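Only one protein chain is missing from this complex, and each of the others stays in its spot.
Right, chain A next:
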Amino acid sequence: MVQVEVPVMGDLAQGIDRRTKEEIRTHDIKAELLEDYGPNLKLLGTNDQVRELQTILRDRNTSRSDFKFYADRLIRLVIEESLNQLPFSKCVITTPTGAPYNGLKYERGNCGVSIVRSGEAMEQGLRDCCRSIRIGKILVESDAETHEARVVYARFPEDISSRKVLLMYPIMSTGNTVIKAVTVLKEHNVSEENIILSNLFSTPFAAKAVVQAFPQMTILTSELHPVAPNHFGQKYFGTD
């Protein structure tokens, strides 16, 4: 079995032994889970703070204003973590005190693609991190009778084939929509390994389906849970 590398936004990297038993347990659970999905599925490091955000979003008694507020916070965290999947290079700069500093430089040539409608909720989060990033859109609708997803509208930056693509879609329950969207991207000559999927909530079923369909694509989600909060788009945009 492939050794799974779990990037955890926790204390592990620090070599400071402060992990509570619970943290170790969730870490183990994650490792187990990820064995089934391969190395390209990454989970946002879970801490109490992220858990609280997820809880609020799932709570049916959360008001819409709270829902949007906390959704935006979770989105921001997921986007920040997604950006970590983008390429970078090392560099040395000089600080105002005159000392050298070994830093990292982001590579250029990225873009975002949101899947209409709920994916658009994540656009602002991306904009807050990358002010002038280009953002394309895809509208995928599922057929009322066959439940088959079909692309209704797609608009991308012209040179998307040479860019890294951050695909944004918050909720995956079957994975059909995402699979369709990635197919469209591939039709535009975007290679699978250049796509990073940013996702908030996914079912294990959808995750498996997507990993199976596109093993080279990087997937980042904050939670794998059998029940997906399907009310996300409705509640976020207030159309429930």
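Going forward, a residue touches a chain if its C-beta (ideal position, glycine included) is under 8 Å from a C-beta of that chain, and two chains touch if they have at least 3 such contacts; residues count from 1.
As a convention for this text, contacts and distances are computed from a predicted model.
Novice: Of the options "Small ribosomal subunit protein mS29", "ER membrane protein complex subunit 1", "Uridine kinase" or "Alpha-1,3-glucosyltransferase", which is the UniProt protein name for the chain that has been left out of view?
Specialist: Missing chain, UniProt protein name: "Uridine kinase".
Novice: From the list A:36, A:80, A:141 or A:192, pick the residue that touches the absent chain.
Specialist: Hidden-chain contact among the options goes to A:80.
Novice: Touching the absent chain in the whole complex: find that residue among A:119, A:136 or A:229.
Specialist: Going through A:119, A:136 or A:229 one by one, A:229 is the residue touching the chain not shown.
Novice: With the missing chain put back, which residues of chain A would touch it? List them for me.
Specialist: Chain A touches the chain not shown through residues 7-14, 16, 18, 45, 47-52, 54-56, 58-61, 66, 69, 73, 76-77, 80-81, 83-84, 86, 88, 91, 93-97, 99-101, 103-106, 128-129, 131, 225, 227-231.
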